[in-house]
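A protein chain is absent from this complex, but the other protein chains hold their places.
Labels run A, B and C following the written order; every chain starts at residue 1.
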C-alpha cells in the first residue's frame, strides 16, 4: 500500500479545506473547539450546510445522494472536518438507519425516508438498548404486536442519545418469542409524535443531558414502517452496528484532542517549566501520539484492503466487518487516553466545574485558563465511548468468535 | 498494626544476620548472587547447616522441629536469608509435604518421614501435574489400583522440579472414577527407586534442566504410604497449594533482585550517563520499588491479621487461605517486572548466552560485565513463576470464587 | 471506633442526596453537618493532644479519612483541620501571639472553618515554588500574588496564606505564613469561585497590595518551610487514605453489580473476563491500602528520618493515583451504562477518586519526588 497522497488526493484535500474555511461558521467551530454545548439549531445548521454542498452523505451510494468518493477521499474529508473543528454530524439517520434502508429497505421506504434524512426533515434517534438488554442486546423485551395494519408497541428503550431533539426513532422490537432470542426481533421506524411515546432525560455522571429513556405505551406504528422482514431484524441490527463502531472509533477527533493536549502541555507549567518538557509527561504524550498514528495507519490499511476487495460494491466501498470491532476498541482506548492526559495536564484547574461555561454564548470569566472548563467533564463523559455502541468487551467477544474462531 | 520492629524483634534480626555471616559459605552465597547453578551437594549442604542450627523448618510446630517463631520473626528470618544470598531451601519435603503430613498424616507417618526430611535422608519431589492436567489439576489420570497391601501405579507426572535429584515423590493419583473428578483422588508417597519409575529431563526454553517428566509403569507402592483417606486427596492437595503459593510469592527474593537491578542501573551507562539517571528508567525502577514495598506491607498485614486470629493454632500460625492467591499473583508480577528491568538495563549485553558461566567454579571471561551472564536467562526462566504452582489465572479464579463470590 | 461512628452518622443522618446537594451548593458543604461532625469528635481526632485534640498521629488521620472517603463527606476537614489547623499548630509561636492560639482552638472545636492558601498556578505541585510576595513595612506586611484553586475559601473565617518574604520561587528559605481574617470584605483580596466536579467549592484568590498587621505573621518570618512541609505531608496522607476509602465503596458496589446484573441469562459476574479484572482490582486495592499503612506508620514513627517519611508519603499518593484511576475506570466500565449515570451513586465516588489526583500532586509528581528524594540519600 502507498501511504502518501496522490496529486489528485492532495487537490481534493485542498478543495475540502478551502470549502471548510469559507463555509464553516467560525463561531460554531469555536464552540466545538472550546467544548461548548451545541444547540439543536447548531447541529441542524451544519447538517444543512453540508447537504447544500452535497457532502453530507459520503458513504451513501451515489444514486441516493452519496459523493462517489474513494475510501481514501472519505478519510481525507473526515480528517479535514475534524481539523477545522466542524461539528460531528449527528449519525443516527445518516450513518446508522440509512445504510440499513439502502441495503434492506423497500424502494418505497428509500424514496420516502432517505431524502428526508438528507434535507433534515427528520431527526432520527436510536432505540436499541433496554434496561435489561445492554450488552445482551438480543434479550430485548419491547413488544410489537401486529393488529391489522399496525404494530402495537409497549416497552422501554434507554441510552437514546439526543432523543430529546428527535421526531423519529428506529427500534428493535420483539415480534416473536419462538426460537433463539435473536430470531424474534424486528426493525421498526416509529414516529415519536405518535401518542404513547414519552422521552425522559437521563443525566450522566458529570451532569450533562444527552441520553434519554424512551417509553412506549400502546404506540401504534403502521406496518409499512417495518424494515425488511418480520423477525429478521437481528441481521439488520448487526449490519448497522458495524457502521456505528467505525463511527465511534473517531480517529479524527482524537487527532484534534491530541493537538489540544499539546497546547495545554505547552501552556501549563510545572515549577516554572512547561509541562511538555517534563520527561514523564512528554513520554505519556508521545505514547499517545504514536498509538494514534498507528491506529490511523491501521485504519487506512483496513480501508485500503476493503477498497481493493470491494471493486463492484456499487460505490458503497469499504464496508468492514469484524475489523470495525478492532477499530472501535483501539480508537476509544486512545481517545480516553488523550482525555485523561488533558485532565492530568490541568493539575488543580481540572477541578472547577462551571457548567455555565459550556453553554452557548458564555463569555464570562472561568477559573483557570480558558481551555480548562470542559476538560474534566469530557474525560468523565467519554468513559461512555468504550461502553456505548457495543461495549469493548462485546467487541472482544466478536473478535474472538468471528476472527479468531475461539 | 505497628510496622516498626520491637526491640526483641530487632535483636532477633541481629542474631539471624550474625549467624548467617558466620555460617553461610561466602563461595556459596557468591554463586547465588551470580546466578550460577547450584549442585545437589550445595543444596544439601545448606539444608544441613540450617538443620544444625534448628532453623530449617520455622513453619513447623515446635514438637516436630519447628522454631516456635512468630510470623514476624519468620518474615525477618526469610528477609535476612535473602539479603545474605542464602540458597533457597528446597521446598518439596519441608514446605509442601510436611504441612500435609502434620495435618493429615498418621502418627507413624509423621514419625517416619518428618525426621528424614529434616536430616536430609530423603529428597522429595512433587507429582501433581500431568500432560493433560495442568491448570485443571483435578482431571489427572494417573491410576493407582489397590492390590492387596499395595497400590499399582501407572501413568505420567510432569513439570517435576529437581526430580533428577529426588529419591521420593508425593503423588496425586486417581483411585476412583466415581463422582466428580475431585472425589477420586488420593495422596501417595512413592519411593522413586521402586522398579518402574523413570525420570526424563525437560529442557526449558532458555536451555536449563530443572524440571522432568516422571513415568510410572506398574509401580508397587505399599498402602501405608497413603496419606489420610483414600479418595480424599484433593483436600490435602489444596491445603498444600496454599503453602506453595505463599512460597512462590518470594518477596525476599524480589528485594534482592531489586538491589541487583539498582547496581546494574548505576553501572550501565547511556550515552555517558548512568542509566539510573535516565528519567524513564528511573521511573520504571521506582515503580517496581514502590510496588514491591507495597506488596511487602500487604503481606505483613496479612500475616499480622492471621497472627491476631490464630491465637491457639499451636504455633503453626499465619495459615493463610485465599490471601495466598493474592500474594502469589502480586509477588510473581513484581518479580517478573524486576527481571525484565534487569534485562532491559543490560542493553546489548543481555544477548550473549554463556551457559558455561552458570556452572559452578567457572571463573573464565564473560562477554560484558560479570553480572550480565545470568540476567536474560533468569528473565526467561522466571516466566514460569506465573504459570507453575497454579497459574495466576487459576489464582484469579480462586479469588473470584472464594473471596468475591462471583 | 471513631470511624464506625462516622460511618454510622453518614448512613443514618446524612444521606448521599444531601451530601451531593451540599457539595454542589454554596458554601460547598452543610454547616450543620460540619457542626455535627465536630460534636462527634472528628475534628479533635485530627489534632495532637498538645494542640487541644486527642489524636493527630498518622494512623488517626488514616482512620478518619478512610471513613471520609467511604462516606463521600464534602465537609472541608482537610482544608480546615488538617491544613490550616496543622499550619497554625506547627508554625505559631504560642508565647508571643495568643490570638493565634485562639484561632487554633476554634479549628479544633470546629467552631471556626479556615483553609490554607498555598499552591499557585505555576508551581506544578512543587510547594516551594511560591511567587506570592510578602513585603515588610513599618507597621506590618504587604502581600501580592495569586493563590490557585483553594478549597472552601469563600466560607472560611480566616485564611492561612503562604508568601515569600525573601528568596526566589523554589527556595525553601524565605517562606512565611500569614493569618488573614475573612470577617468581611478585605481590601485587595478578591475571590473568584466555582463549584468543583467532585463536590465542594474552590476559589482563586488574588492578593493585591493586601496590608496586614505585624500580628498576622505566624511564627517567624522566612521560616515556614518546616511546618508547611509537615502539614502538606499530612494532607497527602489524608487524601491517600480518603482514596482507599472511596475504593472500598467502589469495589463493593461493583461486586454487588456483578452479582446482580444479568446479561446472557446469568449474572455478569459469571463471565470470566470480568472475574479476572475484578480480582485484579481487589488485589490492587490491597496494595494501595498497604501503601497508606506504610505512610501512616512513617508519619506516626519517630520523625528522625524525614526523607524516608516523605518518600513513604509520595509512594502512597503515587500508588493511590495509579490504583485509583484503574479502579475508577474499570468500575465504570464493568457497570456499563449504569455507571455513567448521575442517578446511580457510583459515578460520584468515581469522580472524587479521580479528582484526588488533582490535589497536592498527581501520580507523576509524587513518583518523581520519590525518585528525587531517593537520589538525595
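Here, a contact is a pair of C-beta atoms (placed from the backbone, for glycine too) under 8 Å apart; a residue touches a chain by one contact, two chains touch by 3 or more.
Keep in mind that this is a model prediction, so the values were computed, not measured.
Engineer: Given the contact rule set out at the top, which of the displayed chains would the hidden chain touch in the full complex?
Structural biologist: Computed over the complete complex, the missing chain touches A, B, C.
Engineer: Among B:205, B:266 or B:402, which one is in touch with the chain left out?
Structural biologist: Touching the chain that is not displayed is residue B:205.
Engineer: Any idea which of B:194, B:263 or B:354 touches the chain not displayed?
Structural biologist: Among B:194, B:263 or B:354, only B:354 touches the chain that is not shown.
Engineer: Which listed residue, B:158, B:225, B:254 or B:324, touches the chain dropped from view?
Structural biologist: Answer from the full complex: B:158 touches the omitted chain.
Engineer: Taking the full complex into account, find the residue in B:84, B:346 or B:399 that is in contact with the omitted chain.
Structural biologist: If we include the chain that is not displayed, B:346 is the one touching it.
Engineer: Touching the hidden chain in the full complex, which residues of chain C are there? Just list them.
Structural biologist: Output for chain C: 271-273, 275-276.
Engineer: Could you list which residues of chain A touch the chain missing from the display?
Structural biologist: 1-4, 282-283, 286-287, 290-291, 293-298, 301, 326, 329-330, 393, 395-397, 399-400, 403-406
Engineer: Touching the hidden chain in the full complex, which residues of chain B are there? Just list them.
Structural biologist: 129, 132-136, 139, 158-159, 202-207, 268-273, 275, 278, 280-281, 284, 336, 340, 343-344, 346-354, 365-368, 376-377, 379-380, 383-384, 386-388, 391-393, 396
Please note the rule applied: only the chains that are shown with their structure count from here on.
Engineer: Compute the distance, rounded to whole Å, between the mean C-alpha positions of chain A and chain B.
Structural biologist: Measuring from centre to centre gives 53 Å for this pair.
Engineer: Spell out, as numbers or ranges, the residues of chain A touching 2 or more other chains.
Structural biologist: 280
Engineer: Among all residues of chain C, which ones touch two or more of the remaining chains?
Structural biologist: 274, 367-368
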